[in-house]
Structure formats: C-alpha cells, structure tokens
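Please find one structure pasted underneath; my questions will follow.
As you look at this complex, bear in mind that one protein chain is not there, while each of the others sits in place.
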Amino acid sequence: MSIWEKAKTLDRRIIFLFMFLGVGLPLLAKIGLPVSVTDDVRNVYNYIEKLEPGDIVLVSYDHDTGTLPEMIPMSDAILRHLFKKDIRVVGMALRAEGNGIGRQNIRRTSAEFDKTEGTDYVFLGFRPEITAAILGLGTSFEKVFPKDDRGIPVGELPLMNEVSNYNDVKLVISVTDDDTPVYWVNYANARFKVKVVAGLTAVMATTFFPFIDSGQMVGMVAGLKGAAEYEKLIKTPGRAARGMDAQSIAHLVMIGFIIIGNVAFIMRRRGK
Amino acid sequence: MPLQVFAFELYISDQPNDDGTRLTVEWDPLPPDDLRSIDPEIYSLLRSESPDGEFTSIDIVSRLDPSRRKIDENLATGRSYYYKLAYSDSTISWESNVAGPAAPEENWYNRSRTNVLIGILITGAFVGIFIILGRKGKSLYLRPIAGLNAMDEAIGRATEMGKPILYSSGRGKMERPASIASMNILGSVAEKVASYGTPLIFPNNDPVVTAVAQEVAREGYTKAGHADLYNPDNIYFVTDSQFGYAAAVDGIMMRERPATNLFFGTFEAESLILAETGNSIGAIQIAGTDSSIQMAFFIVACDFVLIGEELFAASGYLSGDPQVVGTLKGSDYLKVIIIIMILFGAVVGLLNQEWFVNLFLTA
Amino acid sequence: MNSGLICVSLFTADGAGIWIASILTLAIYSFLYKDNPIYRFSESLLIGISVGFLLVTTFDTTLLPKAFEPVGKGLSVMFGIGGFGSIISFIWLLIPVALGLLMFARFVPKYAWMSRVALALYIGFGAGASIPANMQSYILRQIDATIRPFLHIDSFWSLINAIVILAGLISTLFYFFFSKEQKGAFGKITRLGTFYLMIFFGATFGYTVMARISLLIGRLTFLLKDWLGLIS
Partner (left out) sequence: MRRTFPILVCFSFGMTMLVQFFVPSKLSTDAYNEITNWVQIIYAFALIVGVVGLLKYHFSRVSRRERGWFYNLVTVASLIVMSLLGFIGGRGDGGSFMWVFNNMMAPMQATVFSLLAFFVASAAYRGFLARNLEAFLLLFSAVMIMFGIASVGNAIPPFSDIANWILINPSMTARRGIFIGVGLGTIAVSLRVILGVERTYLGKE
C-alpha cells in the first residue's frame, strides 16, 4: 500500500494527537506569534499611557460568568497597565455576577503590584438599574455606593475621599458582553464628559464602531485578539497571547491536514 | 428658584396593537427654546392620573434620544393619564405643559401583522388545495432525493450484517415541526425494519419525544405485521443534558456497533460528536436537520444529508401518502411566488419604490 | 506562587472539587483513544447526575409552583370557604394537572390511548405557534432582507453584491423544488444553487472552528493551570 493509500485510512487518533499538542503546547510554552495592533486598541493604550501617576480610573465589570474566558485576559491586561503606571482604580459592577468576577480580578492583579486596598484601589460592589446608577455617580459616588464591597463606609477609604463624582475620574472602562457601554456613552460621557472605553466580546465589536467614529468612545478592546494586542502593547504576554497562539496553531494544524488529505487524494487519482 | 411652565408640547397616543396597557409619549426636538442656554442632557418624564394631581417620575429622557418617544407600559386599560416633562437644577425649575388625558385602548387585531396573515392564508390555500387534489388520487412526479433513496439500502445493509440501526432525533422538543417530521420518518423506518427483523435503537433527549416515538414505532411494527418484535426498551429517554446525551449515544455506538445511523430532527452542537463517532465505527449515516448550521457538519461527516426542506418532505417520499405528496407540490408553487416577489422587489427597489419592500417588513 | 507540579490540595472542598473535575475531564478525553471502562463509568455518572439535576429543577420550578401548590391552595380554599365559584376555579386548575397525569396512562395498556390527548395538545400547541413564527422570521424577513439592498444601490460593487445575493437565493430555492426534474436549463440553475449551498456549508464549518477550539483551550487551561499549576 502506497503512502497515499495509507493517508486515506489515516488513524484519526493521529489527528487528535496533533490537535491536542497544537493547543496544549502554545498554552505551556510561550510562542509569541506576531500580533498586529489595531488603532482601537492602541488608542486605549495611548490614553492610559498619558495619564499621570495617582490619577483615578473607574472600571466597571458589566458581564456574566458565561463569557469569563474571553473577558478575563482583557481585564487582566488593562489592570496591569493601570497598576504599573500607579494609576488608582475604582472597581464596580452593573451585573450581579460581575460583582464576584470584579472583586477577584482586582484583588488578584493588584496583589502583583503590592497595592493596598482603600488607598490604591477600592471595589465598590454591585448596583442594579444601569441608568440610575450611571447617572447617580455623576452627582455623588457616595450616594450610589455608601459602603464598599466589604461593608466599609466609603468615608473611611482614603481613595474615595478624593472621588465625589465623574470630575475626579479620568476614564471609565466598561468590561462587558452586551451593550452596557451605550449607557455609559449616553449618560456618563454625554452628560458629564467623562471618557469611556469598552472591553468587549469579539461578537459585540461591530456594535460600537459608530461610537468610536463619532469620538464618543476613546477606543475599545474586543475579544481574545484585542486582549492579545493589549498584552503586546504593555509588553507582558499573558493568557490572551497564549490563547491566540493556540488558536492560530490549531487552525494551521487543521489546514495542514486538509492539505495532506488533498495531496494524497490527487496522488491516488494519478496512480489510477 | 421659581417654577416656570413653558409652552412645550408632549404628544400622547395609544400604543396600537396591544392589550391596552401602553401609551406612547412623543415630543418635539429638545431643548425647548427657553432652555436653549442651558441645553440639559437629561429631563424627567412625569405621569399622573389627574391634571392637577401629584405627578411621579416614570422615566428619564435624554436630549440625545433620536427616537424622541417613550412607551409607558403596565397601565390600566381605559384609565386616563396625564404627562409632562420636567427639568430642574440650582438655577431653574422647568416644566412643560401638561399633556393628556389619554387612555390606553385594548385592540383585537394586530394590524402590524397583516402581511403575516396574508402569507399564511396564501400558504394555507395552496397546501389545502393540494391536499384535496391528493385525496382525489392525482399522482405527482417527485424528483429523487439521494438520502431517501439510500434509506432502503442502508436498512438492508444493517440486516445483512446482522447489526442494529441507530436512530436519533437530536435535541428537538416534540413541539418542533422538525421533530414531528422526524417521527414521520421513524414510522416508515420502523415499518421497514420490522419486516427485516433488524433491531432499531433510539435513545431520546426529551421525555415527550420518548412517549411519541414509542407509539410511532409500535404502530410501524404492527403495520408490518410484526408487533411481537417491537421492543419498547430500545426506545428510551436517556437524559435531557445536551452533552450527557452525546456521551451516551457515543457510548451506545461503540458498544452496539450499529451498521446504520439515522439522524433526523433538530440538532445542535452534538451533531458532529455523533456523526464523527458514527463514522469511526464505519456506519452508513443519513442525516437531516432544520438547523442550518448543523447541516454543515452533517454534510462533512455523513454519507447522505437531507438539506433544509428535504427533511420535511421526507414523510411524503417515504409513505407515498398522496395528501402529503400533494402539499409538496403546493410548496413548489409557493416558492415560485416567492421568487417572483423577489425579482419584482429587486426591480422596483432599483426604482426606489420603498413601499413594496416595506410590504415584507415585520416587527 | 507554587511552581511545583501539583499545587491544589486534595483536602479542601475546592481542592477536592478541582481534583474530581480534572479526573473526570481526563476520563472523558480517554474516549478519543478508544472506548474504555473509565469513559463508560464517567458517561454513566454524567447521565445519572444530569437526570437527577433535571428532576430536581423541574420539580422546583414547574411541578411545585405550577401544579402542586395551586392545587393545594385550591383545595384549602374550597374546603375553607366553599362556594360554587371556587369549585369552578379549582376544576380549571385541575385540567393541566389531569392532562399531565394522563401521561401515566401509558403504563396501563388498556388506557394507554388517553396519554395521546396530552401529546396531541402538546403537538397542536407547537404546530400552531410555529406557523406565524416561521412565516414572519423565515419567509417575510428573508425576502425583505434580500430586496432591501436594492433601494440603496450606490456603487457598482453594491449592485454586484446585490445580484450575487439575488442569484444565490433564487437558485437555492429552485434547488428545493420537489416536483421538477433537475435536468436541462433548470438543472443548471439548481446546480448553481448547490454551489451556493456548499459555500455556505464550508463557511459555517470554518467559522465555527474557532469557537470549538476555544472550548478545548478552556479545558486544557483548567487542567494545566487550576489543577497542575503549570501555567502561572
């Protein structure tokens, strides 16, 4: 039996093995395939890069656990950038599930930079009623969030003494899997002129192009690819870069097998 | 700060086509002349049940809202309501004229769905006429469908090899027409299988499907004169968990080694898990589904696939029931009508006749 | 951070959970090599657990609040206050429960046909609801979406695209004709239809691959990171 005949009845477990390695190895060892950075992501990076140490940024976790794998690499990358630049972070959530996600996310990344809760960052917790909460923050953070996530009155938190409304915040970042950034743009940006950035799932990206064109949003980071771009900009490749590597390699493995299959098919035909 | 009332009108109207619980509030472009210097971002919309009564805030209105309208819900049918718009800050307290009264009305026909009604009447007429023609015994030509032609061969092969046939209707609940179509196919398959004495295994993902499938299969066996061969234990509810079901059917394939796999119904992501495992055991596989995405996976992994409407036509092909075959002819005429509509629509569209395109607009 | 091979303790509720989840994950993957007792065990386990899960949630979210509680309340009202009206409303409550109970008639061959009443209701409901829904979203909306672009033809390319779409839709519809032989000129059109269908099937397959690989990335990340601690 010729090698081309063998290819016809190739044991599919060989394909499985290659797929397994194609996904597993890039996760274990950094490969760092080239990632091209889009303008939308670069604008976000540049804006944060221009902020001064000590400036305050509001990060809102507006997504559920279902989209966690796509969102977390993104929040990680952006938070690392903020903490590295000694920018102070106020965290909150507009979704119940976002509360637990945000709390863990901020505590974990802040620990990498030895930040202290209360002075370098706070996590305020979850508020329902998106519109009311976003508008309320324009008047008073304390009215919307009298206590932080741990139950400590915000008056006792040094950081929160410097934040009374959007005027004290340089940027709002909404990490979300739906159209919550539309509310941030329509209420926080339009009324209180605070800058807005969206961290999005890949499928939501197209919804927000008009807002970027109109200048209502600084930029956006979309999907695993956007997170990988951000990781490249802050020069700390992490989970997203690995995930993208794994995606690309797995695709190449598949395309490789399709080519082998077709070459074998053509050779078999010629042999006849 | 003094309260100032300015001439700014709100327009209240009954929300059409509803159960009488909604009113529509519309307004002129914001800001009103007198607030031009401030140009507020946000106004509040207030409602009351009497013009002088207490108004309560029901919603906020953004200057930027391009629709310039809000729909107020959960109102009482027939009761009168009044509305006004308000804005206040440290320098000014502004209110619009009171608008109203307006009362939500209950409707008995949804006008926005007239095109759906006409579509159904036309479809119903064609289907009905051809059912009647079919009853009169008018025989019709049907083009061959490879997947259905292969059915006999696939069943025969299992018989020769002395192996069972595996049937699956996927994830579809019984109320889905695709599941009903699947049950019709099952009926014909059961009848054939019974006459050959080949076992038919059908693990289910839905308990109602189980109930129906057992009836259908028993009927098929009885028709073939082999009621004794029918084994209800072979048609059973496994679990409604999507991937629990996929894992179970995979396991059944590995252990029972069916020679033929038939996948007819609504499938989701499990389609390829089943079809690839089926392929690895060398089974002949015929599939048909109403899910356009899963058709792609079946096309790649199965031997024969009924594409789209072919699934719904299958019972006519297999049973030969002239009434069902008749409706297939009716459906062909409907396709002609749709094609004419599309061609005509393209031409009048180029001539910018939006009214024609809007005939097909659905809410 | 612990960089050793195994960083999760087996002796906490969370740690034990990660261990069990990891072992079960590997058990399922063993199927890729071949069917084996470990896979079969986890498969049986998954079936049992998932049916138990379904049973409990259906009881809590449907049977209790929609059947048992209303009937219980109806009973107490009827015996407490009485009156003709409460008897009527109680009977009304009983109808769906009675229909549900008819399903059990299957176990008694003589009365098995009665369960068909419930099935007929169920199927009639689905058939009736699907007719307008399909007319609306599968037929009218698709026609609308096909011809609307012709209102906004502003360039040569938009015309080409609109024609590509038009030709595709018409030829695919012709492909579905049942009462005409696919021969001659008609056969050429239906063949064009199959070309379009193949492009769609290929594109759908290709587009889904990314999401499927993400699932594997998710599971492997769980194994390598949460369980083995190999990725920091």
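Points worth noting:
Think of it as A, B and C in the order they're written, each chain with its own count starting at 1.
One rule holds for everything that comes next: contacts are C-beta pairs under 8 Å (C-beta built on N, C-alpha and C of every residue); 3 or more make two chains touch, one makes a residue touch a chain.
The model shown is predicted, which means the values in this text are computed figures rather than measured ones.
Shown chains touched by the missing chain in the whole complex: A, B, C.
Although one chain is not drawn, the whole complex shows that of C:123, C:153 or C:189 it is C:123 that touches it. Looking at C:75, C:103 or C:230, the residue that reaches the missing chain in the full complex is C:103. Touching the omitted chain from subunit C are residues 13, 16-18, 20-22, 24-25, 28-29, 31-32, 40-60, 62-63, 66-67, 95-97, 99-101, 103-104, 106-107, 113, 116-135, 137-139, 142-143, 145-146, 161, 164-166, 168-169, 171-173, 175-176, 193-210, 212-213, 215-216, 218-219, 222. For subunit A, the residues touching the chain absent from view are 10, 12, 15-16, 18-20, 23, 33-36, 225, 247-248, 250-255, 257-258, 260-262, 265. One chain of the complex is left out; on subunit B, the residues touching it are 17-20, 77, 106-110, 113, 116-117, 120, 123-124, 127-128, 131, 175, 177-178, 180-181, 183-184, 187, 204, 207-208, 210-212, 214-216, 218-219, 222, 233, 236-238, 240-244, 246-247, 255, 269, 272-273, 275-276, 279, 290, 292, 295, 297, 299-301, 307-309, 311-313, 315, 323-324, 327-328, 330-331, 334-335, 338.
Heads up, the rule we're going with is that only the chains that are shown with their structure count from here on.
Centre-to-centre, using mean CA coordinates, subunit A is 29 Å away from subunit C.
Rounded to a whole number, the gap between the C-alpha centres of subunit B and subunit C is 12 angstrom.
Mean C-alpha positions place subunit A and subunit B at a centre distance of 34 Å. Touching two or more other chains at once is no residue of subunit A. Put simply, subunit B touches subunit C in their complex at residues 113, 115-116, 119-120, 123, 140-143, 173-177, 180, 208, 211-212, 214-215, 238-241, 243-244, 247-248, 250-251, 254-255, 292-293, 295-297, 299-300, 307-310, 313, 328-329, 331-332, 335, 338-339, 341-343, 345-347, 349-350, 352, 354, 356-357, 360-362. Within the complex, the subunit B residues that touch subunit A are 41-42, 60, 62-64, 280. On the subunit C side of its complex with subunit B, the touching residues are 28, 31, 34-35, 39-40, 42-43, 46-47, 49-51, 53-54, 103, 106, 115-116, 119, 122-123, 125-127, 129-132, 135-137, 139-141, 143-144, 146-151, 153, 162, 166, 169-170, 173-182, 197-198, 200-202, 204-205, 208.
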